[in-house]
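Complex shown without one protein chain; remaining protein chains in place.
A, B and C label the chains in the order they appear, each numbered from 1.
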Amino acid sequence: MWKEEDNKLKKTFEFKNFQEAFAFMTRVAFLAEEMQHHPNWSNVYNSVEIALTTHDAGNVVTEKDRKLAKAIDAI
Amino acid sequence: MWKEEDNKLKKTFEFKNFQEAFAFMTRVAFLAEEMQHHPNWSNVYNSVEIALTTHDAGNVVTEKDRKLAKAIDAI
Amino acid sequence: MWKEEDNKLKKTFEFKNFQEAFAFMTRVAFLAEEMQHHPNWSNVYNSVEIALTTHDAGNVVTEKDRKLAKAIDAI
Partner (left out) sequence: MWKEEDNKLKKTFEFKNFQEAFAFMTRVAFLAEEMQHHPNWSNVYNSVEIALTTHDAGNVVTEKDRKLAKAIDAI
């Protein structure tokens, strides 16, 4: 579940290993480029934390973040 | 199904679009590096053709190719 | 140098190893998605062969291919 916190939409994804985590990141990277809306994200081994916020709107959660969140869940 | 032909183990994979095809290629790239055994492969849009052969054994199909084929199918 | 041949714009790129070749392919993949114009390409270890043609124009070389070729060279 995505959780709204500190004006960010957040979710953590867990994978079997680093290879799977990074392949997921590649998918997200393509979506982000397509939407021209990029995540704040971090990775350690099999875990990927994503935080979405709209810089241009003053760092609050907007429809752009919800749309990217939905696209990520559809992967 | 992998098909043995011309001393190569071959299979074609179809995806929804280029993004999915390339994400799959990224997974295969990691497996190939891990095994230090690299495919002959080509891509057009949503389609990825893989041909496996063992250069060091004189370009014939060996156990290395079967192992990589199995790992690719497990993606 | 890109070479026009069989209604395709072609070039082969050589790298130090597979990792570098695949990182280059990732760059090209992003450009292709951005332009919504995708290459016919193949890879074996450190070598990447790219062939560009415009399917929608009846598989001939168009301005779209020249633009993608220029963007690839700028990597």
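Some notes on this structure:
In the analysis below, a contact is a pair of C-beta atoms (placed from the backbone, for glycine too) under 8 Å apart; a residue touches a chain by one contact, two chains touch by 3 or more.
None of these values were measured; they are calculated from a predicted model.
For the omitted chain, the shown partners it touches in the full complex are A, B, C.
Of the candidate positions A:Leu9, A:Ala29 or A:Ile72, contact with the unshown chain belongs to A:Ala29. Only one of B:Glu20, B:Glu33 or B:Glu49 touches the absent chain when the whole complex is considered: B:Glu33. The hidden chain makes contact, of the residues A:Met1, A:Val44 or A:Ala74, with A:Val44. From the options C:Thr26, C:Asn40 or C:Thr62, the residue with contact to the chain not on display is C:Thr26. Those residues of chain A that touch the chain absent from the view are 18-19, 22, 25-26, 29, 32-33, 38-45.
Seen across the whole complex, the unshown chain contacts chain B at 26, 29-30, 33-34. With the whole complex as reference, residues 19-20, 22-23, 26-27, 30-31, 34 of chain C touch the missing chain.
Everything below uses one rule, namely that only the chains that are shown with their structure count from here on.
Distance from the chain B centre to the chain C centre is 20 Å, each centre being the mean of its Cα atoms. Each chain gets a centre from the mean of its Cα atoms; for chain A and chain B, those two points are 30 Å apart. Residue positions 26, 30, 34 of chain A each touch two or more of the other chains.
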